[in-house]
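The structure appears right after this line, and notes come after that.
For this view, one protein chain was removed and the others were kept in their places.
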């Protein structure tokens, strides 16, 4: 069971999102849990068909679900055309914490000409460099290092041990998780007689409002112009964004994705975990790429795209794996046979 | 040559694991080295057939090996049915360091109501939040940030710059390497008219005893219930474990693997490097997945599973790569030909 910070009855919760109720509106909710584990005063939700068996036997006080599923629900229900979104809103309300007092840790090292907004918290051992401007209501957790001339907008949160290089700009109400690195040098190298000569990385990183950057994700600064993460983009953990990439508004990218230099991703895209996108490509808006796909060409039309081969028992797979090398030859042999007949 | 902290003769070393000896038991060992590089007072071991050529010419004082290989060993031998395990135990004994004095760095920032066990070391600039409980004989290296209400069991080690979010529980004798992030928010987002609404991540991360978490690995907290890493699990570097994943006892996962939300991995599994496991799947016990495989369905039976295509010289590969798009058509044309004949 998850800890909540406020209590309310079912009617009060439904009213937050203007939803209608099936059952008793008066039951008071004191926790949130999954269908399988919820107890008699807890709220749950149903969205994934895989877990329908748990809906049938749930002991939850109330379940947020689609009206179509109310007949199989053994308890009270809050009805929603989009139960997951409704759950997100109600859970946000139930777990809202009091606004913390502004506090600047005595161990923080803040440059004299940095500016810190009102009601902003600066955690233990945070370092803020020359000329950096931190907005209001910002929360900088312990161990974050913010270099020179960085701007961080109001309401933004940096979790512990984030590193922000110089000249990076971060918008409002953005969340950066621990270990993320923003503004490291792009991978720019020029070959001179077999040795690599470093190409100066002179651009910055511009991150918009309402962005979320996952733990240990890295976003390189631009080579000349900036790397840009537009408003509302959501990045999961361990993602690599190379120099001069631009990611369009409200695109969501799952963990372990790598995007090579100067590629542009459209708005409202969804990129599955572990995918790779080569450099200098352009991906249209509303493109969905499934997990661990490799994108080697620009994608001009919205749609769902995939690459990869199926998992098999190893000995079966190995036979097919080997045959892949003969695929072109097989195609030619097949054509030859067809001509013969 | 590696530095060891104690010396012993071959008989004393064999006695640690109850092994028998071939050759002179009296030779004193003063270092550890590979077969290829070992000198006359050094211990080595032989397990990988690829390096048999080095066994034949080794100058090591003693080699830990399987009895079947003693005939081709030019020097003293410690005999073992499992030479790698025997090596691990003897090397652990030879390199054991004295127990350090407990020390709390003056630069550490420890909340008043946090508790620190006996003989625990707290390194420079470590931050420990409200209500956190650190066990006995724990070693927290410099720069680690431990948020509020975290529990860390006795004998556990956190290397520098680890970030632990609030409410995380870590067991005993567990090792967390630098840059690892435990308890960051899961990637929970609900779409509202094209924009993403953050779903509160209310669960925690529960890590068992004798676990090892590699450098820069990330483990997200659960959405409602907890993300669970059971006892004896070994995670390599740069692994992403999403919210509500459960990893069974003694499973080992190599570097760069990503596991999506709510998947359950069995006990005693081995997951090869770079593999991806989609969300809401269930993997049985004793499953072995080879490197860079993609798992898109649950695996109900133990066994070895794989996906992927072979490496080829680029121009040869490209011909087959292109033909992959015709694979279904080729199959249909083949059936047609078969019917004709």
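Letters A and B mark the chains as written, and numbering starts fresh at 1 in each.
The criterion applied here is as follows: a residue touches a chain if its C-beta (ideal position, glycine included) is under 8 Å from a C-beta of that chain, and two chains touch if they have at least 3 such contacts.
This one's a predicted model, so the numbers in the text were calculated from it and none came from an experiment.
Screening B:25, B:131, B:273 or B:303 for touch with the missing chain picks out B:273.
Of the listed positions A:31, A:83 or A:143, the one in contact with the omitted chain in the full complex is A:143. Annotation for chain A: contacts to the undisplayed chain at residues 107, 109, 125, 127, 143, 145, 147, 161, 163, 165, 179, 181, 184-185, 187-192, 194-200, 202-203, 216, 218, 220, 224-225, 238, 240, 242, 256, 258, 260, 276, 278, 280, 289-290, 293-297, 299, 303-310, 312, 316, 319-320, 322-324, 326-327, 330, 333-334, 337, 340-341. Remark: the residues of chain B touching the chain excluded from display are 2-3, 32-34, 37, 48, 50, 82, 84-85, 87-89, 91-92, 95, 105, 107, 123-125, 141-143, 159-161, 175, 177-179, 210, 212, 214-216, 232, 234, 236-238, 250, 252, 254-256, 268, 273-274, 291-292, 308-315, 317-318, 321-322, 324-328, 330-331, 334, 337-338, 341.
Heads up, the rule we're going with is that only the chains that are shown with their structure count from here on.
Centroids built from CA atoms put chain B at 25 Å from chain A.
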